[in-house]
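A single protein chain has been omitted; all remaining protein chains appear in their positions.
In order of appearance the chains are A, B and C, and numbering begins at 1 in each one.
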Amino acid sequence: MGVTGVRKPVQVQRPDKAVTLNIVVDAFVDLPSNMKGSHLSRNVEVIGEIVDESVREPVSSIENLTLLICRSLLERHEYASLSEARTIADYFLERKTPMGKKSLEGYKIFACAKVRRGDGLTAERRIGVEVVGMTACPCAMETIKDSLSVQVENLPIITHNQRNKTTIEMDVPNGFEIEADDLIEMVENAMSSPTYEILKREDEAEVVRRAHDNPKFVEDVVRDILSSILDKYADFPDDVAVRVRSESEESIHKHNAFAERDTTFRELRL
Amino acid sequence: MGVTGVRKPVQVQRPDKAVTLNIVVDAFVDLPSNMKGSHLSRNVEVIGEIVDESVREPVSSIENLTLLICRSLLERHEYASLSEARTIADYFLERKTPMGKKSLEGYKIFACAKVRRGDGLTAERRIGVEVVGMTACPCAMETIKDSLSVQVENLPIITHNQRNKTTIEMDVPNGFEIEADDLIEMVENAMSSPTYEILKREDEAEVVRRAHDNPKFVEDVVRDILSSILDKYADFPDDVAVRVRSESEESIHKHNAFAERDTTFRELRL
Amino acid sequence: MGVTGVRKPVQVQRPDKAVTLNIVVDAFVDLPSNMKGSHLSRNVEVIGEIVDESVREPVSSIENLTLLICRSLLERHEYASLSEARTIADYFLERKTPMGKKSLEGYKIFACAKVRRGDGLTAERRIGVEVVGMTACPCAMETIKDSLSVQVENLPIITHNQRNKTTIEMDVPNGFEIEADDLIEMVENAMSSPTYEILKREDEAEVVRRAHDNPKFVEDVVRDILSSILDKYADFPDDVAVRVRSESEESIHKHNAFAERDTTFRELRL
Partner (left out) sequence: MGVTGVRKPVQVQRPDKAVTLNIVVDAFVDLPSNMKGSHLSRNVEVIGEIVDESVREPVSSIENLTLLICRSLLERHEYASLSEARTIADYFLERKTPMGKKSLEGYKIFACAKVRRGDGLTAERRIGVEVVGMTACPCAMETIKDSLSVQVENLPIITHNQRNKTTIEMDVPNGFEIEADDLIEMVENAMSSPTYEILKREDEAEVVRRAHDNPKFVEDVVRDILSSILDKYADFPDDVAVRVRSESEESIHKHNAFAERDTTFRELRL
């Protein structure tokens, strides 16, 4: 029980400088069965105060902001035993195109937290990213290759390629931190190619070449990301949950291709 | 792994006649770890064939359509051990306004099914509805009432009221059926008032009066629906899961008020 | 001044049979300066009655339905001098894939009408379609071709290709009719390739080949559609307005490529 869609600009500290992120927050508490309604204005107050405070001292991440909101919610709603918050924001990172040109690229990052009264410092935290990139289809490429009368070595074969949207959402175990930038990088490495806002002709050709050298089904993207996650966070406990979803806006169809794996480090380690 | 966003018109049998529903279907199977990719065109073929067949013989419900899709998916993908499908459709029912005028009202209905190879006829089925109606706030009404210098008996007190969107999503246990129309009715009964597309002046006044006679927080809407469900499906087993969500587009705020309960018949019976 | 977002299922007569289309209607009248407000319930009544009537006798097209709504609006709002309505609907047509397999494809069709009191039978009518298909980029293809060390005749060259959404919106002059199916066909012919919901392997390869044989910028798509329109409707008067928009969801970028031409038959004939 709470509020959804509260929009605020918040100051977040990045390695080199503070940036403004426009966040959208949902914030909830549970309600004991003997209470008829909750004081929703407290939820919006909590969000507002933390955002105001960020002007003086930027928050370290939206993940910590979300956790702060949860803790304050429990302080304000003295009757609640559980608080939960979700935050989403547009996010930008500088990338280099194949030819070395700088390009500012857009992503989405999100964070969830859940705090139970009496849990002390512990809390459930979850972090996520959404990345847009490109996939080229291995299946059509193979069918077309088989149909060619001439076989020229190293000549790239045509196929359909398209915009792909991939998300990671995973638990942050207590005592560990996850950097959203790392998750974004893992997704971009798992696609046929990252995409860029600015591409001059030679860059454009190179992105197309790389995508065709690296054709991927949506299920390949998911599999490769899970493998990177397992490598990168080798010391994470077994019960860490992770969900990866990849959706390709198929250029040859009006519908999308979709793969998802909702799993744990335990399963991945089998 | 599968397809999302496949759009088709399908013939569905209602008590009195067959109607056309425009469905949007997502259909998935799992992929054994030794297989690189799945044959997604089979998913779309399965959907297409069942939809084509509905022209000759209308399906009995989108819930059964979704189950049929799941079973066919397992037949076509001989390597898969699990299939899953989700269907959503716009849906219309005739309602009577307070003054007795007929008005055709729009809703959304959805169905999910999950079938495991070897399960025989059993399968997990889930059904849902989304209903738009109206809530009037009890809290502002009380504050205003307390501030009035004159107390006139039976005079309705002003408050903020707004569009509310409420969804039910629940398991259909094996051997039982749930009629979407019943769920829609339970939601409309739990709101401050249902809403209507056509309201002449006297009807309009009456809807406003009823809403003010029946002020509701989003958490009241959720609570009352759960209570109706427990009454209506008294013979359902304990492990049936149900999720009710109610969101009010608060007229006095730019954000929404939201309540959710994700529970089981066991918990509800405590 | 009026209502937006009224949803109804309506019976529309097609050459071979009546079909149900789910329409969304906006309906407006003007308001003389001496009147404070309009009776909006009349707008919804008008829409409801015409839709109810379609159950007994299907309307001939959503364009004529929209015109009927406009005329009824002027009858009901005796103080208004102008009425306007817009209708949009999901629409389906059967297509054949390159290998001859039948596939039901989804589109959007829309209609606008404007009627002035005293205009007699004349009215402004407008019709439109939205079609999803595929474009392959000629520019990246050329850059890559130029960079190849080996030149093999007739070997298709890789490029980026993507989902493209193209719309036509044009006046229907008095005394003439336009068939939405014809507009849809012109759009599909102007893209690098139409897209299909069901494609087995050989079909998939053939769609990819056709798209690469026929690379198109968004501005090519617009130009070719306008040229087809001018041919097809050679007898239309000079003042007929037409707007064509084509948007490609670039697979190599996070933004879209877009071309539009908003013109008249007079300009096109220059």
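We adopt the following convention: contacts are C-beta pairs under 8 Å (C-beta built on N, C-alpha and C of every residue); 3 or more make two chains touch, one makes a residue touch a chain.
In this text the structure is predicted, and so the values were computed from the model without any measurement.
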{"item": "Identified contact with the non-displayed chain, of B:4, B:22 or B:162", "value": "B:162"}
{"item": "Residues of subunit A in contact with the chain not shown", "value": "6-9, 19-20, 22, 41, 44-45, 48, 51, 90, 92, 103-104, 106, 197-201, 204"}
{"item": "Absent chain, residues of subunit B that touch it", "value": "105-106, 132, 134, 139-140, 143-144, 147-148, 150, 152, 155-163, 193, 195-197, 199, 201-202, 204-205, 207-209, 211-212, 249-255"}
{"item": "For subunit C, residues in touch with the removed chain", "value": "1-7, 26, 28, 31, 36-38, 40, 44, 138-139, 217-220, 247, 253-260"}
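Throughout what follows, only the chains that are shown with their structure count from here on.
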{"item": "Cα-centroid distance, subunit B relative to subunit C, in whole angstrom", "value": "32"}
{"item": "Rounded Å distance between subunit A and subunit B, as computed from the means of their C-alpha atoms", "value": "29"}
{"item": "Contacts with 2+ other chains: residues of subunit B", "value": "6-7, 44"}
